[in-house]
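What you see is the complex with one protein chain gone and the rest in place.
All chains are identified by letter, namely A and B, in their written order; residue positions are counted from 1 within each chain.
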Amino acid sequence: MFDNFMILFDAPVFSIDLLVNGMLIGAIFVLAAYGMALVWGVMNIINVAQGEFVMLGGYVTLVVVKLGLNPLFGIPISALVLYAIGWLMYRSVIYRVVDRDVFTSLLATFGISILLAQLTNQVFGANVQTIDTGLGTWYFMNGDVTVAIIKVIAFVLAVFLGLVLWLFLKKSRTGQAIRATSQNPRAARILGIDTHRIYATTYSVSAALCGAAGSLVVMAWAVHPYIGLPYTVRSFMVVIIAGLGNLPGVIMAGLGLGVAENFAGFILGTEFQIAFVFLLMIAVLVWRNFALRRQRKYLK
Amino acid sequence: MSTVLLHVASVSKSFGGVEANRDISLTVNEGSIVGLIGPNGSGKTTLFNSIVGYHPVDTGSIRFQNKEITRLLVPDIARLGLLRTFQQTRIYGKMSCIQNMQISMPLEEHTLRSVFKALPKKDMQEIEDMLAFVGLHSKRHLLAGDLSFGQQKLLEFAMALIAGPKLLLLDEPTAGINPTLINGLIDRLKVANQELGITLLIIEHNMRVMMNITDHIYCLAHGTLLAEGSPEDIQNNQTVIDAYLGAH
Partner (left out) sequence: MKIYHYIILLLALAAPFLLPDYRTQLAFLWVMIILALSWDILGGQMGYNSFGNIIFFGIGMYTCAVFQRDAGLSYYPALLLGMGLGGIVAMLSAVILGNALLGMRGHYFSIGTLGLSIAAGELAGGWDFIGAGSGMTTPMFPGALGDRDIFFYFLFFAWTLVTFITLRWLYRSRFGLAINAIRDNEDKAEAMGIYTTRYKVVAWIISALFLGVIGGGAGNIIGFIDPKEVAFSGSTFGVWMILMAITGGKGTLWGPVIGATVFHITQELFWTLLLGWQRVALGLLIVLIVLFFPEGILGWLRQRYPQRFAANSIKPDQAS
């Protein structure tokens, strides 16, 4: 562990490698976090199944490839399939909990999370799976910094999707209705907005976003049935660092988390990377809470 | 009988850019009933929240029984004997009325033993009397959440009384209560003040109630102190009337 730490000093070029690759995966975290923030902000539900949507997006793309299509087709198809799954989830489960206390929705989405993860495990098995896009790798600085081209594409697409969603929320009629509902569902209902339809759209769009993200994950990295929860936790962490409705904050926090995770994985060893993610979340929670307590306790 | 119980000195509180309270000072004497009036949004509840430590104030100081309480936390202030009721009534909905009262009873001594031992039977008489006093005796075994809004308000009042505060801040005690019961409530407030010796600071929009029971009234408008004086003074004060009717 200490040896790895020293390597970073002896060969600073590794840091650049970790930094670049960390930011590339950070873009995926930003997408998933954006999806979570959307559901959280509009419906006041913390969707524990958010990460499972990412995982499912990866598996949909795997199926697409098995059917003989180019993996890049997997991105829109995953988004579409996940949109449908999100809609089904909303119509069968979420709409029953959207007006109830936050514990009910938390437990219900927790149940969905287990259900989806275990179902995937039954259907596809527990193996780690990935797709080789055959796009090759770029080498910089005498090969000390390696960047898979698909990761760059994933990064660009993630930024693009984020922008599209942001524009959709700002400009489109539905987007405005979603924002109105998030601010005051009762007033929105009185003004003739069908809030249940808005909720269904929000939840499905959020699932679709994660589906696209998952499709990028399986091409640039890998998936297995249990990667969902770490993605949920990462999204949660990004949202609580940035705050709801703070898009630049979400981007910064997501990229920062990707970098932090990459460095931690290198220094501590990859077997501790997941533990690092979860412990970091607890640290963030405790720190946020401590800051709030101070505010209440002392004068400013 | 003019010992100062609560002294609020130049308290200001802003939320973002909105100044909810600006440079407010008021004094509550021991044994008195003091009223706090003002149009909606004039900062009355914010002032209550500041006094009980719900949020820190920006500037100014709050003293209770000559003790600085500005920086204390909510439960610490409550234990000094300064309690408040809420405008949107807060009770423990899934507990029976009696349980609501039991947990509000003050502990004689704050030891682990008294927290973990069985609830003392001797408290029951006092609890039943208090519930009878507010007219909820027949409902005592019901879950508090199943009571009507007015009844919940009475229960919250009873919980505050049985806790034995020195000063009780009441946030709109008659709002939502059946008008025919308001006279009864006025009597109960007087009994609480005279027989139980509890000093009262009341936010209220019902002027009849305020004129009837208070010794002294403070009027807020737009976050500042507009006027103070005896009920008669306030009733005849042109600026107060303008503030309420919206003249400029």
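Throughout what follows, contacts are C-beta pairs under 8 Å (C-beta built on N, C-alpha and C of every residue); 3 or more make two chains touch, one makes a residue touch a chain.
Fair warning: this is a prediction, and the values are worked out from it, not measured in the lab.
The chain not displayed here makes contact, within the full complex, with A, B.
Considering B:47, B:134 or B:159, the position touching the chain not shown turns out to be B:159 (whole complex). Of A:104, A:129, A:176 or A:246, it is A:104 that touches the chain left out of the display. In the full complex, subunit B makes contact with the omitted chain through residues 52, 54, 74-75, 78-79, 83-84, 86, 90-96, 98-99, 102-104, 106-107, 114-119, 124, 141, 145, 159, 163. Where subunit A meets the missing chain, the touching residues are 46, 48, 93, 96-97, 102-104, 106-108, 110-119, 121-122, 229, 233, 236, 240, 269, 271-272, 274-275, 278-279, 281-282, 285-286, 289-290, 293.
Assume only the chains that are shown with their structure count from here on.
We define each chain's centre as the mean of its Cα atoms; on that basis subunit A and subunit B are separated by 47 Å.
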